[in-house]
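One protein chain omitted, others in place.
To keep things simple, chains are lettered A, B and C as they appear, and every chain counts its residues starting from 1.
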Amino acid sequence: MSDDHGPAHYIRIWAILVALLVVSVIGPMFEIQVVTLITAFGIACVKAYMVAANFMHLKTEKTLAVYMLVTCLVFMFLFFAGTAPDVMKTEGTNWDKPALRAMIAAGLAEGADHH
Amino acid sequence: MIEQYLPALSTYAGDIDGVITLIAVLTGFWYVLCNIVFFGFIFRYRAKSGASEYITGEEKELKRWVTIPHLLVLVCDLFIIYGAVRVWVDVKQTLPEQPYATVRVVGQQWAWSFVHPGADGKLDTADDIKTVDDLHIVKDKPYIYELVARDVLHNFSVPVFRLKQDAIPGRVIKGWFTATDTGVYDIQCAEICGIGHGVMGARIHITTEEQHAAWIAENTPANLATAPAAPPERKPLAATALAAR
Amino acid sequence: MAMRPIATTRAMTGIPTGRLAVWWVIASEIVIFGGLLGSYIMHRLVNPQWANYAIHTNTWAGAFNTLVLLTSSLSAVLAHHAATHGDGKKAARYLWFTMAGGGIFIVVKAFEWTHEIQLGYTITANAFWAFYYTAAGLHALHVIAGVVIMGIISVDCLKNQELHRVELIGNYWHFVDLVWIFLFPLLYIAK
Partner (left out) sequence: MAESVPAESAHAHDHHDHHEQSFASKYLFSTDHKIIAMQYMFTGLAMGLIGAFFAYAFRMQLAFPGMDVPFWGQVSAAEYNALVTNHGTIMIFWVAMPVLIAAFGNYLIPLMVGCDDMVFPRLNRLSYQIFLLSAIVLIASFFVEGGAFGGAWTAYPPLSAKAEYSLTPLGSSIWVVAVALEFVAFLLGGINFVTTAMNSRAEGMGMYDIPVVIWMIVIASILFMASVGPLVAGAVMLLFDQTIGTNFFDPDRGGDPVLWQHLFWFFGHPEVYVVLLPAMGITADIMAVFARKKLFAYKTILYTTFATGVLSFMVWAHHQFVAGIDPRMAHVFTITTLLISIPIAELCFVYIATLYKGSITLTTPMLWALAFLFEFLIGGVTGIFLGASGADIYFHDTYFVLAHFHYTFFPIAIIGTYAGITYWFPKMFGRMMNDTLGKIHFWGTIIPFNCIFIPLFFLGMGGQHRRIYNYENFPELAGQGMQDLRVFATVALLVMLAFQVVFVINFIVSLRSGKKAENNPWRANTLEWQTPSPPPHGNFGSEMPKVYRGPYEYSTPGREEDFWPQNAPS
């Protein structure tokens, strides 16, 4: 690996990561769902990118390695896309999950009691 | 093709058989063609007939012989996709708008039970008729079935209808059929469901409307002092296995 | 180590063999965690009531553990830096620091889980907790494995041997960190 990344560079990256962590913890305190989603998952993606690019040196690694990892990620999105229409829904064309819907309703009601 | 082995007794059975025939013709053509070329080459180019020729397969005039059939296969595929999707939409995605009745089909280890609407034609009323391993329906009438499972996966399969659908615990799955002739035929469980899977069969009784009315009158719970009969005698194994549990 | 096959000394892709293999390990780990987390996300989105269960996870413990892992990743990459400069002793020290991070992570986890289990939120309580313990548990196993391997490598480092392995374990460790970066919002923040 080439030597342009000195310890100072790594520490700078680390500092940014910690700052992002703080933001992602504070984000949900506003209790606005959009803000939570962005601060939690948007920032997770940014953090992931920074770790992968800088600490794992994927920035300077041969593109082959990046392709390998990205291909596997893409396959996971395929899996999600093919599976979610059944698992992520309570009803669809000519099918229905009454048991699950009852459970969701009961769970939500119980949650409402708590607050 | 399939009618030679089993009668086609639902309105869509012919369509499904049609798709099967379509695929048989198209793939059969390619299969025969491939084999003629394949065995032709083996015979024509055996070692005795001389040395081999240097061909890379990148020559345009030769590559054509692979590329063109390959595109033709794609065209055949499109026909098959069209045929299959059309039948699928009809069988699995559309429900009759004005069904004659809805029956509930319940799979459990290792028997089918059926809930028929009584004289009022509605499910979940007092006059529902529950049976074990016998489904009674009227010919030429569109039925909707509601498929549920009590314990594990089962598959509601009526071969003469060309119908199969898994029953999944936690889900209610709907589908339909319209029988085209009377008679008594098999219902099978076509998804392994434990040691009694091999005895999990039932019978479908397709009758005329009059016969069905008579059957309803005879079996309406008011007339029936006891619960539905236990699974019939032909299932000694299921009984012992259940006892073991 | 006397006889290492010639095969190991070649690098036709331009990526040294060890590193290439670790990339493959990570690729196959991506699909393992991908399958598990994908399943979790599907369930989570269809079950809005899970938010009521997620409330009982301790965000501060999760955030602290994220900090610990991020920091240990920093020391892992510094160990790698030291190793590329041939300083085995320094690399070993950084590795120990990373191992300490892994240790702290596990200890915090242990306290967290003990508390949750005492409150009755066990793995069998409902599907949320089942996913919570399975996903975090699988990740924790990776942390433990990483710490053990790092320990073995650090011994070689002290003798200035096999220094290229510091990078390999480092890349693995960063991946473990990466998984946690996603687990943290999925299990703790989304409420």
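By definition in this document, contacts are C-beta pairs under 8 Å (C-beta built on N, C-alpha and C of every residue); 3 or more make two chains touch, one makes a residue touch a chain.
Predicted model, so just to flag it, every value in this text is computed and none were measured.
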| item | value |
| --- | --- |
| Among shown chains, those touching the left-out chain | A, B, C |
| On chain B, residues whose C-beta touches the chain left out of the figure | 1-2, 5-6, 15-17, 19-20, 23-24, 26-28, 30-31, 34-35, 37-38, 41-42, 45-47, 49-58, 62-63, 65-66, 69-70, 73-74, 77, 80-81, 83-88, 91-93, 109, 151-153, 155, 157, 159-160, 162-166, 168-171, 173, 185-186, 188-199, 201, 203, 234-235, 237, 241, 244-245 |
| Touch residues of chain A, complete complex, unshown partner | 71-72, 75-76, 78-79, 82-83, 85-87, 89, 92-95, 97, 99-100, 103 |
| Touch residues of chain C, complete complex, unshown partner | 3, 5-15, 17, 20-21, 24-25, 27-36, 38-39, 42-43, 47, 123-124, 126-127, 130-131, 134, 138 |
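Everything that follows uses one rule, which is that only the chains that are shown with their structure count from here on.
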| item | value |
| --- | --- |
| Rounded Å distance, chain A centre to chain C centre (Cα mean) | 16 |
| Rounded Å distance between chain A and chain B, as computed from the means of their C-alpha atoms | 42 |
| Separation of chain B from chain C, taking each centre as the mean of its C-alpha atoms, in whole Å | 48 |
| Touching two or more other chains - residue numbers and ranges from chain C | none |
| Chain A-facing residues of chain C, complex | 13-15, 19-20, 23-24, 26-28, 30-31, 34-35, 38-39, 41-43, 45-52, 59, 63, 66-67, 70-71, 73-74, 76-78, 80-81, 84, 167, 170-171, 174-175, 177-178, 181-182, 184-185, 189-191 |
| Chain A residues touching chain C - in the complex, by the definition given at the top | 1, 3, 5-7, 10-11, 13-14, 17-18, 21, 24-25, 27-28, 36, 40-41, 43-44, 47-48, 51-52, 54-56, 61-62, 64-65, 68-69, 71-73, 75-76, 79-80, 83-84, 87-90, 100, 103-104, 106-108, 110-111, 114 |
| Residues of chain B touching chain A in the complex | 92-93, 95, 170-175 |
